[in-house]
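Note that this complex is displayed minus one protein chain, with the remaining chains in position.
Naming follows writing order (A and B), and every chain is counted from residue 1.
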Amino acid sequence: MKKELRLTVNGQPYELYVKPKTLLVEALRDHLGLTGTKRGCNSSSCGACTVILNGLAVKSCSILALQADGGEVLTVEGLASGAELHPLQEAFLDHGAFQCGFCTAGMLMSAKALLDENPKPTKEQIKEGIDGNICRCTGYNSIIRAVAAVVNGEYKEKK
Amino acid sequence: MIRDFEYFSPKTLKEALTLLDKYQDECKVIAGGQSLLILMRQRLVMPEYLIDIKGISELNYIKSDAKEGLRIGALTTHRAIEKSPAMKNGFSVLAEMEHRLASIQTRNWGTIGGNICHADPTGDPAPVLIALNATLSTASLKGKRNMALEDFCLDYFETALEPGELLTEIQVPAVPPHTGTAYAKFNIIESDMATVGVAVSITLGSGDGMCKDIRIVLGACASTPMRAKQAEEVLRGRKITDNLFKEAGQIASQEAEPISDISASEEYRRELVKVLVARVGKEALARANQA
Partner (left out) sequence: MLIEGKFTLQAPIQEVWDLLFEIDTLAACIPGAEKIEPIDDRTYDAIVKQKVGPITVRFKFITTLTEIDPPRHVTAEGRGEDIGKAGTFTQKTSVDLTEISEDSVEISYSSNVSLVGRLATFGERIMRAKAKQVGEEITKNLQERLKSRIAS
């Protein structure tokens, strides 16, 4: 029996009817068409599905959608303001911080959550901030450099 | 793909206990779901009724008292414990342990109560809490129970929780003077579960390095977290020396009952116990000297 789910996603309120077994990642991708968030492993190991729920970075494949009822979700689609990319997105582009791109949405959200909590992390803290996200392509250094560049103030938030 | 289930999300403890009493063995409780959903996605666990207790705010708290120690609600997230200002001095080992538990995303949503009740023998919290002499409370419609955490973990993924019962609170008594506690785990990948975990708590008698009390708890070495009691006897009541730490490590390594699996062989795990007991013991001693 489906249940009502009220979610604000990237600032937009939604009302959905979902089966209780629906995972948050499924609600976002399949019900709302927000396919930026990826399902990488189906074993809660890779972090590609990371979104920010009520200010906390979480693995959306490991949360029942109904547990997010009444909450606020930020996905990768919510980072840019119209045509203006978020500083993290700019930095990722400039530093080649992605190759296949599959981990990227999750990396960006973990990085955003990190900077929201601590705007001036050290390199070690940046590494810790993304240690729940696996990347098969880049070797992580370009990702760390990109985040460090944002921390350094090389990219100003335009809002 | 998860199998369909009927879903309840009680907002109070009373509501939850009433549901549990009604459904008994047929239901499963979900808190953060960071362990349970892995099993449910693989259809290894397929409850007909799921009781989601994550929304029970009355079980989400950290209370600290100089005399009583800590009282942690079962639904407190790992991240909240990691960041709590109450985890200082003798309790800083809890924050350190939480900092290395899984990953930030898991810690943000998973709860300490869920972790304890899942009773994975490789879990990090239980060995540390047992080294700190933790107790816990459970509740059901029939009443409350209290017991030592050591007695709560019974077997692989099995606890003393009875049908209809919920874990409500974990109590960590105030740390006695001159006590230091430390934890270390060995794993191949940072943020992975422990291949072997060791927690040691040492209480010194006043003056001259006598070990008044010691607790050595091994994780991932048996079907539950285990006290290496024979190893403890090497040090308890004696003046501590490096050699004694070495001996304790040796004995703990023989006492342990690890298995061989994809992460490590039994022999390697025993070797890890030997090294970590000595290493963590020395760290605990250093902290006891500063306390």
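A few comments on the model shown:
Methods note: a residue touches a chain if its C-beta (ideal position, glycine included) is under 8 Å from a C-beta of that chain, and two chains touch if they have at least 3 such contacts.
Quantities reported herein were computed from a predicted structural model and do not represent experimental measurements.
Interchain touches from the omitted chain, evaluated on the whole complex, reach B. Although one chain is not drawn, the whole complex shows that of B:Leu141, B:Ile189 or B:Ile259 it is B:Ile259 that touches it. Of the listed positions B:Lys28, B:Arg145, B:Arg227 or B:Lys246, the one in contact with the omitted chain in the full complex is B:Lys28. Within the complete assembly, residues 28, 36, 38-39, 42-46, 118-119, 121-122, 155-158, 223, 259, 261-262 of chain B touch the chain that is not shown.
The working rule: only the chains that are shown with their structure count from here on.
Centre to centre, using the average C-alpha position, chain A and chain B are separated by 30 Å. Per the touch definition, chain B reaches chain A in the complex via residues 2-7, 9, 30, 33-34, 37-38, 41, 50, 52, 54-55, 79, 102-106, 108-109, 190-191. By the touch criterion given at the top, residues 1, 3, 19-21, 23, 42-44, 47, 50, 53, 56-59, 62-64, 66-67, 69, 110, 113, 128-129, 131-132 of chain A touch chain B in their complex.
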